[in-house]
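I have a structure here, written as structure tokens, and I will follow up with some questions on it.
Yeah, one chain of the complex is gone here, protein chain that is, but the others are all in their spots.
Entry: chain A
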Amino acid sequence: MAGIWIFAESREQTLELISAGTSLARQLDGAAVVTFATSRQLAEEYISCGAGEVLVLPPLAGGQPLEAYVPAIIEAVRGGDPDIFLISATQRGREIAARVAAALDTGLCSGCTALKLDKEKKQLIMERMLYGGAAVQTVVCSGRPQMATIPPRTFEPAAPQEGRQGKVTELAGVQPSPVKVVGRAPKAAEAVDITEAKVVVCAGRGFEKKEDLNLAQELAQVTGGAVGCTRPVAEELRWLPEDLYIGISGKKVKPGLYIGLGVAGQIQHVTGMRDSKVVLAVNRDENAPIFDAADYGIVGDLYDVVPKLIKELRIALNK
């Protein structure tokens, strides 16, 4: 069967990888794009969006995690012998990919942020972050299939096309996993999505107490932005929800303006905001690394600077 195979946790991410897969397939003289799906209905949609074949996984029994599909995926990959296998880099996707790669004794590029194809060698050339984002590593995979996990939203989702045909194959039953799910507590959806904000005001550990975040809120209000934070503010202090922290293990943002308040600028954080158009930083330590990542740096105490900044912005923006 060969070709380019795809597995993702959700419909949206599957469509993103189909669009990555179909563009690779074109360069490989029309190799097949083969996608896993968890229902027949999704299978039809994936075909209309560019998949040539869809492998439908049987429904999981209650109390089974998604990872229970691993043995079935391994078996299908062994039989189908794909050239390339792309998996969405969600947490479950990362585990599934690592286990599939180990079982097949092949290489896996985790968190692949860019890929291109060496057509002659039929080899994927993949990029990923290293050292918390301080460096970019370019890798190739010498095993088969060549595997990568790709973060959600790296590619635009594929769109449906008129009259596409494809093959749907139902896979056989799944053995129960030794990992039993005994409870699930869904996360409450957050109202703000900082990845969409045009201005991001990022609160760092330079804030002394939770109430002081009002300063960041006020600045966000004046600039029409949203408040985000560094990891310790969310994970250690728990002043803001985890959905709001920016960085290599948090959200990637690319606003027009990023304002860091009391943010040190360690590499793991900077990696999440480096694509911002303009960066303004306020830090009282003139040697803070954030100033190397900033266009405009104000050396000063945020408790002194931010009110002045708000006042000046109010005047300038007539607010």
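Please note the rule applied: a residue touches a chain if its C-beta (ideal position, glycine included) is under 8 Å from a C-beta of that chain, and two chains touch if they have at least 3 such contacts; residues count from 1.
Just so we're on the same page, contacts and distances are computed from a predicted model.
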UniProt name of the unshown chain, from "CRISPR-associated endonuclease Cas1", "Cellobiose ABC transporter membrane protein", "3-methyl-2-oxobutanoate dehydrogenase (2-methylpropanoyl-transferring)" or "Electron transfer flavoprotein small subunit"? "Electron transfer flavoprotein small subunit"
Please identify which residue in A:28, A:125 or A:168 touches the non-displayed chain. A:125
Per the definition of touch given earlier, which of A:61, A:159 or A:278 contacts the omitted chain? A:278
State which residues belonging to chain A touch the missing partner chain. 65, 70, 90-92, 94-95, 97-99, 101-103, 105-111, 125, 128-143, 177-187, 198-199, 223-224, 235-236, 248, 256-257, 266-268, 270-271, 274, 277-280, 286, 291-301, 304-305, 308-309, 312-313, 316-317
